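Note that this complex is displayed minus one protein chain, with the remaining chains in position.
Here is subunit A:
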């Protein structure tokens, strides 16, 4: 059945900003889908509020709307574009929910838009817990004992059937928000309440606990002819009870007999048929009782998901691309498997390797947040690794995580501890559990003991135990000095660095003398090396090279070598020379090539923006005629799609792994160089190792990057260029701190050199406050100095992105932050062009940017942060590399700055490349999106430490409109009426008057706490005083909790006042009341409320803006 010809235009809804549970896997799937639909000649209309996505690049869809994904806004796009069909399955839960709303409110019917991929009733049947359960009953698939509650009373009735512990899952939420596992009645009540609140339908499912059961996922694809195939089975190493997004998972399933596997396969297909998923990919989750194999269906997602991205990368089968083709009427047998180029998509991929996924967390960013893993997802990213066995796969994943691990690093906190302490640690589902398990083996626990506590399948535990056994052998005897044994260790996935650490321990120097110390004393070091085999990563590498123990590369071909693969998608492994030299399938080409190093797993501060830059580097350099080679280990990304680069190595971004790839690529053709400046800190950290190995690095030199980050070297450059930095100093005692403060002048910003969260950072206005801080908040000593910076109170912060080719400098964009200096630039909203800065200030920043680019000999991208106060421009920091703002600037200005930068890095001149557009007759506003709701107990306040997971862009004719769109896109619906609560620090009081006046004029009521109420009343504003929390009830938190407050302006200074007001922000967050924690953002919000009627906002495509 060929594609449908009765539809010609299709609306695709994206997933919006990156949030926990919805990361860049939906950019990957959306991008694939759009490409697939365009190939077939359909007109594609896209809406997505996230400017950092590849899918929103204007050359992908025919009409690209960077607009908020709300039913009201999308309805306007439908009215304007009149698409024939809507594809809602590529944008996660956001797109599904939006599509369902448009169906329910009649918009789709009114405009004759057909939902393709999944019909509204199918989505409802899959996601409505009760209907899903009934459907499963109907086909004889068992579900857990459970019930659906809409009230607490109903919940207690169900609890009698399920018993404790019980699992609570809210309906229609993504990533399990608001759900959890309740072990006692108090927890039960709390979780049910939060689940009911989180669910848009005030509905939770309460289930019998399957804790300790094994968990599996099946990725299924079905076409309209009823062909069904399983793309991949995934086994969770973490048993039931931990959200699959937070679980360590492996593919394929490793502990099922064929009979059990076929039961699960049949059940998955029956589930799709019964739910009625006609076309596309779905994910079905199962729990299996390890004692008797009893199989329970947990849930299904009738759309592409994080797991389908993982399955696609794990097998090479492009689920989203195929799902898009199926949605327009193709059948599986009509689609080619592009990996082989010879076989159809209607087959089941089979793999000859083991894939491990380990999630990455960010609990350190959210002090006070509970790091226990449960059914609500909390991870912010993930790493995937591929090996020829489970050990290699797991150890590669651990080092790919970039959390400082080289493998199963020891856990010092558990070393030599009692069995009770270790047992307690094992019983906790935390991100560290896998390491704690390894440590338990070191401490003498048996597989059976660990299994009884953790419920990990013994099969996995035994492999970990074997790794620890090998570690002990190395620790006792040093490294083997023969190829056979060294290769055996490398085949188990041990990194060179881990081997070095273990080898050094073999000579008993771990306790008293470290590796560095040993190296300093030359003779001693030689002796050590002789005894241990090697004492550093470098020496292990040399030993390996001497013995000829080198990795080979195997191809991911979806068919276990049964057919030739035409796509160079590769991973490394160590093979024994069982017949001749180990076969290496890398087969490098004879072309001129550029290697682009990606950003690794997503984390806060390094996410999709950097992947965007890497992908653009691939596209641009391919256009310029180079062979592009991508190295990355993040399965969610577009960069790890097999058709983004010419060659893809799915490998950890460590010096060892990258150097081995370069060795192979170097062996044929010409290696033009490596790009390390686009993937964030991850590849930059590898720059020195690459330079030492004599690998050419393209673009700005790593030395210039280091210069910009080194406090002292940078200060010298600033002086030479006669630029101004905020005064700063470093103090090793209280007296020194006073002296520095006096030299700089108050106010100053104090922080320990090791930041320990918000409490440790304080702005002080005088000696008394400073002494108090030194005495109470931090310990100052020679080892832990305090940094003292001039605090530019109420300064305006700006970002400038520029390009330089060594001769010319071009400014790409100047962004004015909404939040004042002091809030991390990644967490601050910003406007391009600036909305309130005089031209001479902008000119001055551009002049300084120009001078810095030349001085640093930048070749490529550069980002500079300035603060502007009292007409003076202060330089805050310079990053001569791709920054987080690049995709926003590109989308706001319609200029492909990342592509231009990549070509400059490869040697072209700016004059020969497309010009950057600077004259804009529109305004774009970026707003950050935060995960505070995922971390109960953390304080949702903005600080110099970045906490946002993603961003949205609002674009319109005026700042107020663009800002309003950004707020809507972020999820804050600005109120038009109701009560605003105002409580601001003294220094903000003058700034808050005008915004409050605007709101009063709009007819809003104002309430405020003591000082603020008095001040506003003095300014002649009508204001009602409300109690602070400490002043007795009813207080402000009671009012917020009762829904009496529609808007919160709350700024604080000093950690005491900060702590006092934490409950205000927490309750606003809980009640979904828009809140602003800086005066500047409050003013922008008031302006937007006063000037913009959200109902009258208009939509416009990027193509239309860019003309």
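The rule is short, and it goes like this: a residue touches a chain if its C-beta (ideal position, glycine included) is under 8 Å from a C-beta of that chain, and two chains touch if they have at least 3 such contacts; residues count from 1.
Here is the rule we use: contacts and distances are computed from a predicted model.
**Q** Match the chain absent from this complex view to the correct UniProt protein name in "Serine/threonine-protein kinase RsbT", "ATP-binding cassette domain-containing protein", "Iron chelate uptake ABC transporter family permease subunit" or "Carbamoyl phosphate synthase small chain".
**A** Cross-referencing UniProt, the chain left out corresponds to "Carbamoyl phosphate synthase small chain".
**Q** Just one of A:147, A:245 or A:582 touches the chain that is missing; which is it?
**A** Residue touching the absent chain, from the options given: A:582.
**Q** Touching the left-out chain: which of A:376, A:559 or A:597?
**A** For the chain that is not drawn, the touching residue is A:559.
**Q** Using the touch definition from the top, which of A:243, A:388 or A:881 touches the missing chain?
**A** A:388
**Q** Touching the absent chain in the whole complex: find that residue among A:254, A:424 or A:531.
**A** Candidates A:254, A:424 or A:531; residue touching the omitted chain: A:254.
**Q** Can you say which of A:226, A:415, A:767 or A:843 touches the chain missing from this structure?
**A** Looking across A:226, A:415, A:767 or A:843, the contact with the absent chain belongs to A:226.
**Q** For subunit A, which residues touch the unseen chain?
**A** 1, 225-227, 229-230, 252-263, 265-266, 290-295, 331-333, 343-344, 346-354, 388-390, 457-459, 462-463, 466, 482, 484, 554, 559-564, 575-583
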